[in-house]
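Quick notes on the structure that follows.
With one protein chain withheld, the remaining protein chains of the complex are depicted in position.
Moving on, here comes subunit A:
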Amino acid sequence: MSDMSEAFETVGKPKKKLDGKALVRGKPVYTPDYDVPGALIVKLLRSPYAHAIIKSIDADRARAIEGVVAILTHEDVERIPYSRAGQGYPEPSPYDTFLLDRKVRYVGDAVAIVAATSEKAALKALKSIDVEYELLDPVLNMEDSMREGAPVIHDEEDCSGVFDKSRNIAAHFEMEIGDVEETLNGCDYVITRTYHLDTQLHAALEPHNAVTYLDPAGRLIVVTSTQVPFHCRRILSRILKKPISEIRVIKPRIGGGFGGKQSIIAEPYAAMVTLKTGRPARIIYTREEVSMASNIRHEMKYDITVGADANGRIKAISMRGLSNTGAYGEHCLTTFMVSGSKTLPLYNKVDAVHFGGDVVYTNLPPAGAYRGYGAPQGLFALDCVIDELAHELKIDPLKLKEMNSIREGETSPIFKIMGEGREGVPQIMKSCKLQECIDLGKKEIGWDEKRGRRMRNGSRVRGVGCALAMQGSGIPKVDMGAATLKMNEDGSFNLLVGATDIGTGSDTILAQIAAEVLSVPLEKIIVYSSDTDVTPFDVGAYASSTTYVSGNAVRLAAEKVKKQILELAANFLEREEKELKLSAGTVTCSDGSSVSLEELCTKHMYTFNQQQIAATASYVGEESPPPFLATFAEVEVDTETGKVYLINLVSYADCGLALNPIQAIGQLEGASMQGIGWALYEDIIYSSGGRMLTNDFFTYKVPSRMDYGKLTCGLVESYEPTGPFGAKSIGEIGIDSPIPAIGNAIFDATGIRLRHAPFRSEKIFFEILNLEV
């Protein structure tokens, strides 16, 4: 990274975030900070039951409360099936959701919308609505869902895209390359295990919220905390039956997303109130609502078989999965496919591979997109089973993973077969510095000195574990990002992007790309992102797409503008274009004559050959070059209590050239900590009736500063030829590996193999008791 980036002026440099100054000064930049005078307060009445039919709703008492302006039930809104999934169109997710329905499918499902002039009146109204429910048997776990005679969760006629409604199967996928059974028969070692990974909360600090109003022309304005402004506009258009041209979605700064805001969740309720009343409306979810009534992660369970020869060459892998999409199916098929497509190509030396299974409905909170998007669940099974295989073979697990994993110049047939909701795209690894990641991490953690030693420290025993991971850079041939650059007469440029900075720093790295191409200082690029009236289209912030897809769009737009500048300068200076060079804000000819960008643009705006210097460019990835990662965990397990102390987590990543090393490391550190939390602390508990009990920060334990020892993240030098200035994306990958690395480390310390995560102390404690008995 260091050598390569020396060739550049702006990219590859640890630039401060462009929005950073406003953020650290606490400026009013988030949706709740936008004062909209007279905005009605919108609250939702939510179901206390996991599965029920609404027999009647009596809102007369509530309507009589002073300050209550509107109460809407399923009788008041048109019944339109849709998917909340903020994905490309047509969405590979079922249309199984209704704004308000006469059936409720999880504890927290919306029953009625209340709008009032004050929060107090709205809360009082919620308590004054009388609902009579006919209770149905709920389905509260994945296995029960497909059982003969299980209650059918989506029995409505008008939902579509569900794989098998009668068996609660939202989506199904199967693929096989080679003959797995025959290959396994020829293997010297075959092991089969079951791995199960529970769900996780996003826990973004800014709750889901939106404010809506009509502009003077009667168009609907939606200011919202979203990762997907353009998908939001399209989905709102469907739900509200309002043309896309009549809706403007504005994304201000976002207080964290992690996938939780890649679904259209709170916006339609406020928008419906605005359309019904003509008045501005604001909805802000409580923490409890964010936890239990937005999206959670897909719980997944895998039966996995792996076979190898006596030398440790892995010859066949089979993964059969079951995924829990909860009450609704947003992102159900695609997260399941990604759990295979972004993990199995890592071990590309196999002769045969199978991946398949079902995504099922349950009467639990709907699962959706979450950083990693299925890959962490798949990798937990895949990495740990290979770790188990290494112990059968009596070789170093790192060695086994090293010798079987993908390298530069290689490919995997899975890239072509598995895309997201459809076929993928074949690709050869043009950049893969996995070996360098392994070598650095191995040294940093002290792998050879520590592995298998079980060093004791009083009642505590130490161990180390490793995991390798990959992700992608956008969804190839699906995700499109576009950028517009226009020049101002002081030599500055407005960069308009649909790409959605949700705190990742994407506005900054996109500006760095434009500044680099145009040879101007970063300050000369003024970024405006994600306003559907103003910026060009972009799918939004997901699938690790922004750096690679939107970044390439910015590069292309800037190259077009540069070409215009050189053409106009050639005409203005009366020189040949090929004699000209653009650098440091000036176009210079080899004979010494020159014109500054300021002068050039001023002339072309006001006096000479007048025109706006501007260009728009779009980009769709032809492939999705994966970032790679090697992660090492060192833990101490207290054999008296089962408590796991994370001593150090080391992660080295190959994300191509890091356009902004500080921001890239920040993504890796942040994702790693979310993975650490999921591995050790974050656990969702439901009541026997399906109510989420862990719906606040007291009961759902997000890791704090005292909950880990060291976190050591680094980047290796790499260059991806198809990326903008050699870059790949890095937003998600860090969350894939902590669970298997920590699980493997616990095994190294104790000999206890935990196949159900998170690894709570009590689980380990009981396992230790079992060992002693």
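The rule is short, and it goes like this: a contact is a pair of C-beta atoms (placed from the backbone, for glycine too) under 8 Å apart; a residue touches a chain by one contact, two chains touch by 3 or more; residues count from 1.
Just so it is clear, contacts and distances are computed from a predicted model.
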Worksheet, complete the sentence: Not-shown chain resolves in UniProt (candidates "NADH-quinone oxidoreductase subunit H", "Xanthine dehydrogenase, Fe-S binding subunit", "Glutamyl-tRNA(Gln) amidotransferase subunit A" or "Septum site-determining protein MinD") to "Xanthine dehydrogenase, Fe-S binding subunit"
Response to the item:
Among listed residues A:P28, A:G278 or A:G452, the absent chain is touched only by A:P28
Worksheet item: Which residue, A:Y189, A:Y645 or A:F697, contacts the hidden chain when the whole complex is considered?
Response: A:F697
Discussion item. Out of A:D101, A:E206, A:D654 or A:D683, which residue would touch the omitted chain in the full complex?
Written reply: A:E206
Practice prompt. Can you work out which residue in A:A62, A:C159, A:L197 or A:I254 touches the chain that's missing from view?
Written response: A:I254
Fill in: subunit A residues touching the omitted chain (full complex)
14, 16-17, 19-30, 32-33, 202-207, 253-258, 284, 286-287, 502-505, 662-663, 665-666, 669-674, 696-698, 702, 704-706, 711, 713
